[in-house]
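Every protein chain of the complex appears in place save one, which is left out.
As written, the chains take the letters A, B and C, and residue 1 is the first residue of each chain.
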Amino acid sequence: MSTVAAPVDVLPLYRTMVLIRRFEEEAERQYKAARIGGYCHLSSGQEAATVGTVEAMHADDLLVTGYRCHGFALARGVPPEAVMAELFGRRDGCAHGRGGSMHLLDASRGYYGGWGIVGGQLPIATGMALSLARREERRAVLCELGDGAVNMGAWHESLNLAAVWRLPIVFLVVNNEYGMGTSVERASAEPDLFKRAGAYRMKGERVDGDDLEAVIEVAGRLLEEARGERRPAVLEALTYRFRGHSVADAGLAYRTREEIAEHREADPLERTKALLRDRGASAEEIEAAEAAAAEAVERATEFALADPAPALDRLAAGMYAPGSASQFERMVPGSPIGERELVYGGGLGE
Amino acid sequence: MSTVAAPVDVLPLYRTMVLIRRFEEEAERQYKAARIGGYCHLSSGQEAATVGTVEAMHADDLLVTGYRCHGFALARGVPPEAVMAELFGRRDGCAHGRGGSMHLLDASRGYYGGWGIVGGQLPIATGMALSLARREERRAVLCELGDGAVNMGAWHESLNLAAVWRLPIVFLVVNNEYGMGTSVERASAEPDLFKRAGAYRMKGERVDGDDLEAVIEVAGRLLEEARGERRPAVLEALTYRFRGHSVADAGLAYRTREEIAEHREADPLERTKALLRDRGASAEEIEAAEAAAAEAVERATEFALADPAPALDRLAAGMYAPGSASQFERMVPGSPIGERELVYGGGLGE
Amino acid sequence: MKEDGEPHVAEPAAAGVETMTYREALRLAMRQEMERDERVFVMGEEVGLFDGSYKVTAGLLDEFGPDRVRDTPISEEGFVGAGVGAAMLGERPIVEIMTLNFLLVAMDQVVNHAAKIGAMFGGEVRCPMVIRTPNGAGNQLTAQHSQSFDGWFAGTPGLKVVAPATPDDAKGLLKAAVRDEDPVLVIENLPIYKEKGEVRLDPELTTPIGLAAVAREGADLTVVSHSFATVRALRVAEKLAAERGVSVEVVDLRSLRPLDVETVAASVAKTNRVLCVEEGWPTYGVTAELAARIQHACFDDLDAPVERLGMAEVPLPYAKELELAAMPTEERIEAAVLRTLALAG
Partner (left out) sequence: MKEDGEPHVAEPAAAGVETMTYREALRLAMRQEMERDERVFVMGEEVGLFDGSYKVTAGLLDEFGPDRVRDTPISEEGFVGAGVGAAMLGERPIVEIMTLNFLLVAMDQVVNHAAKIGAMFGGEVRCPMVIRTPNGAGNQLTAQHSQSFDGWFAGTPGLKVVAPATPDDAKGLLKAAVRDEDPVLVIENLPIYKEKGEVRLDPELTTPIGLAAVAREGADLTVVSHSFATVRALRVAEKLAAERGVSVEVVDLRSLRPLDVETVAASVAKTNRVLCVEEGWPTYGVTAELAARIQHACFDDLDAPVERLGMAEVPLPYAKELELAAMPTEERIEAAVLRTLALAG
């Protein structure tokens, strides 16, 4: 992936942005077709912030996010097949069908989830940065959170720990103006969220999250300071969520159609396409990128449709580490109905 | 009590400061004599910050503190007898012997405790301010906490709520340089604690907590802004804890004898006595105040010694409101051994 | 039949009866209590402008305004504690937590503060607050969003915990909780919100805290349950009566603290066989306490061991098939009932 210095090759990034948009449109269709369940949070409108920050990461940096994570997983290179299969709850999903939309991950790519409790991922990402620091590795953690998460106690404790211990971590606040139906102004006494970094003598910057190149530049700079000087930072990316909070929310109770339309005018996909043209990309190249993205989504859906469900006799798989089954052997007598078959016989500790 | 404008009558305040010092010296003696148990946190060295801030409160303002609260209770006018009896665990203690040193209170004086979980009192005090705001009363809450408590998530959530809802509350950070054995610098990435108010667009001020008049002035001003304009604020009072964290801690593992000696040089009691002399108070007046304080402590101890222990057959008293006993009647069958006598027969709901 | 278990409940009044969902019954209770008492106000994430993430508070903002239907930032520890403080000054806050899972971040305020106030301060102050929140699973919400910690709160002296199973009790118990002088946790449930039932509209009717109900009379076996597990159990009971002539009595706990052991024991003394069902994990759960109480109170009445059924003890997986296999579905309850009867010989 590019370092800060290198010139940005926009075309592949544009393709990834389109991939995310098309992927989530397909996910919504499949949700309506009842092939995807649970909560499903789309990020349409946030693609530049997503792709730009991940582009600024090194291959060995670590990524931790909240539950609105389809885009981050795809941008980090998790195969669309594995992501769609996870949304379908299938065996070959990136979490083997056990996590779903909110709990994507791919440890082989340094992506450690995909977390559903607002703010809960912050202390964990901070601990990962602590581990990198203990091993004196020149790597950093990028931890994504939403504008609503900055009011959780976990934000405060994590930022203070990261700063007092000088940990290599960048807290990426994706400010899409709302936490469910609550605007930033109604939730945060300091609505300029990046300024809250000051409470920890930490650097805080704000960027137009829909400006791909600007995002890459500032994210790259902050990540490099984290890697090189162990300087943690807050990066606030201003963007907008086109859709509702989740596919279950029409997203109109707390904002006007006009407001949404206005933001759609400035769709980051269009802005990036314009940038490509300025850079001399041909219509053919652009169409080819868009077609490639569309095909990738098609392949992902086909894969997910064909992928089998997780084995029913493995209900307890993964819960405990291999070898744990013997620790639980003596717990069986008098257990509640079903435990024998479902848990003790369900792959416990395998 | 005095408003901001009125000139400060230092003599009675000096008497209260001496009362606190003598009271806690006696408490330590009684602790060593095994008449007081549990945790016992002394505030020697912090008397000016304690008495000054309470002096700035109006009679109908509300006070909430942490567990280092003997001084605050006495300054607020809780009778020394009731405080000492509580430390002894006696019937007529301010919490009827059920709270002890950490959980003093006196609702009749607007003192709502006396809390033992670091930071736990902040959301509660914030809710009291919310109640005052809902009723549009011109009153404020003074919420005390320590320098170590500013790193708890509860601090962050409470300050944000107070600011976004514009609540009448002043968060008093008693910065005595250490949280147990951890110095402010080792715990807080922003060691100028008052500056953290900025993360909520809240006013934050710092005062020499050993300067009685300065404390009264700034606390009075901030409380008045809270009452009148619903402007919450943070007030950091710089002071020093002469003794260990609790009577069980010698207080030397994490600081030098020299450091302690240096601070004892600037004992707020001596500074206030000097102030009194400058103001023309006679040696007799000063001695009289000191003697009065000493006598008050003696009376308190005598009272506590004579006060009976709480009735043993009332173990469950207070846990639930009157009338609750009938709700629990049907819970008795099959209950653990002792519940019948100790709980259901122990004043439950009376 | 519901009346059997609740002698103290007044008869349906002039106000009459109406069929509505559990969700609507909760809303009716809040509206009635807010109209009755100025001190009552609702606070939580998305309770106002968004109409509640599960729409329980829908419309209340327009009716009572933003001071009494207060949207909060995402700060459960902060606003649960704010409820505690307001209650200590005599307010009657109803704090909504979006789902029980999120109460974990506010655990300290509930267990170490709200529950302690009465006793720790010698009865000098009280904390008359209500916390409302749904537990439960079943919509593929996965491991972090599909839990029921009912027993943890029911095991905390100083708290009262109720978990209604019918719309009428949802209204009656929420109102009783609001009027109670102690902190009361009202445990609702996600799938139960859409369940319908007759609700007695009388604004003065409440369901007493600490009183279970015999939701269905039967002779062969007793199922003890609360919240959505009771809804499932009643369906199974009807099915078994129709298809196999098995007569199942269903005791709906309604309150978990205080726990009405008397009603449970009376039923077991009659049927001699009992299955305890809960939506959450049974080991160290609500059904553990039930089994402990029943084996003691009914030692000579039991023809078979007390059986328990709940959610399989794994963090709930996302895949629909796996989730279904783990839940205490009607199929699993039916099988458990038959097994308990079989065990009895």
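The rule we apply is simple: a contact is a pair of C-beta atoms (placed from the backbone, for glycine too) under 8 Å apart; a residue touches a chain by one contact, two chains touch by 3 or more.
All values reported here derive from a predicted model rather than from experimental measurement.
Among the chains on display, the ones the left-out chain touches in the entire complex are A, B, C.
Touch with the chain omitted from the figure is made, among A:A73, A:L87 or A:A125, by A:A125. The chain that is not drawn here is touched, among residues B:P12, B:G37 or B:P322, by B:G37.
Among the residues B:N175, B:S188 or B:Q327, only B:S188 touches the chain that is left out of the figure. Among the residues B:R21, B:H103, B:R230 or B:K273, only B:H103 touches the chain that is left out of the figure. Across C:R39, C:K116, C:K171 or C:R273, the residue that sits in touch with the chain not pictured is C:K116.
Residues of chain A that touch the chain left out of the display are 64, 93-99, 103, 105-107, 112-115, 117, 120, 122-132, 134, 153-154, 157-158, 160-161, 164, 316-324, 326-335.
If you put the missing chain back, the residues of chain B touching it would be 37-39, 86, 89-90, 95, 97-100, 102-103, 115-120, 148-149, 151-154, 179-182, 186-188, 253-254, 309-310, 312, 315-316, 319, 334-339, 342-343, 346. Where chain C meets the chain that is not shown, the touching residues are 77, 101, 104-105, 107-108, 111-113, 115-116, 119-120, 142-144, 147, 149, 151-152, 154-158, 259, 281, 283-289, 291-292, 295-296, 299, 302, 304-308, 313-315, 317.
Please note the rule applied: only the chains that are shown with their structure count from here on.
Distance between chain A and chain B, defined via averaged C-alpha coordinates, is recorded as 45 Å.
Between chain A and chain C, the centres computed from C-alpha atoms are 35 Å apart. Among the residues of chain A, those touching two or more other chains are numbered 151-154, 186-188. Looking at chain C, residues 73, 75, 77-78 sit in touch with two or more other chains.
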